[in-house]
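Okay, structure first, notes after.
All protein chains but one are shown at their positions in the complex.
Our next item is chain A:
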Amino acid sequence: MRTSTQPAIAVTGLRKSFGDTVVLDGVDLTVEPGTIFSLLGPNGAGKTTTVNILSTLIEADAGTARVAGHDLSRDADAVRRSIGVTGQFSAIDNLLTGRENLLLMADLHHLPGAEGRRRADALLERFDLASVAATTPATYSGGMRRKLDLAMTLVGDPSVIFLDEPTTGLDPRSRRTMWDIIRDLLAEGVTLLLTTQYLEEADQLADRIAVLDHGKLVAEGTADELKRLVPGGHLRLSFADPATLGRAATALGEPAGDEESLTLQVPTDGSAGSLRAVLNRLDDAAVDVASLSVHTPDLDDVFLTLTGHAAAPEPAKEPAP
């Protein structure tokens, strides 16, 4: 029963460096029980390091953390008994069948044999894996592997679940399935800490979002609160060729843009006046705009405003959903 009112995760002043590289530079987090908290940030922001510390895989250099009411440094085994972790890299045994993987987890949670088998079969059923339960994961799709991974995490009935980029690399349909699964978990009263570099994912799932950039939290709040930090949305301008894009960028004071898709993003408060001003400047520079669209504020703008750079530092390998 999770009736306690203390936070499911409470972190203060978390620091971690690898050699000279500061990965976490004083992170504070509070996650209320029964909620989804999303750590949002680009690659290298420190998301995985945070999860690795909170899931007892590595030790922090400084700071304190309590997970499910247990002190991370003093009672790591009690933390381990309360959590489940599904990382970015599949943590499944490729030489065991799907069912054997789940039974292995049941044995390691010291469940009685019959109870272990019951839970394994229930999870296989729930995640639509019953038909492949007797085959090894070599034949599974990416989405199926991720589902088996999450099912293994759930065998121990954890009260706090860490999901480190649970949908990275999944096709859009598997991503939707994973989102539904995550919402179902929340409905069961589990607390989830979810890291993602997809803004839409945080927006869709999380009760609260913390924006992590270079090891520091730059903002925290609900999706709506974060969106309110940005006065307006942005204009998205498309151009016919790179040369035109370059001239437009110069004329508009080098706003954020994407050379591959030949677009520029210009912040705007959404008023007709600001729109006219942008177009006038492009007119003066004799730049033709191929197309134009107005976007209301989304988390992309939040990220841009808070950090001064786009969420994806390099051209994203996979487009966000």
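As a convention for this text, contacts are C-beta pairs under 8 Å (C-beta built on N, C-alpha and C of every residue); 3 or more make two chains touch, one makes a residue touch a chain; residues count from 1.
Rule of thumb we're sticking to: contacts and distances are computed from a predicted model.
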item	value
Chain excluded from display, named as in UniProt, from "Transport permease protein", "Chemotaxis protein CheY", "Alpha-D-ribose 1-methylphosphonate 5-phosphate C-P lyase" or "Oligogalacturonide ABC transporter membrane protein"	"Transport permease protein"
Sole contact to the chain not displayed, among A:9, A:152, A:182 or A:209	A:152
Contact partner of the left-out chain, one of A:8, A:39, A:60 or A:83	A:83
Of A:32, A:61 or A:93, the residue in touch with the unshown chain	A:93
Sites on chain A contacted by the missing partner chain, in the whole complex	52, 55-58, 77-78, 80-81, 83, 85, 87, 89-96, 100, 104, 107-110, 136, 152, 156
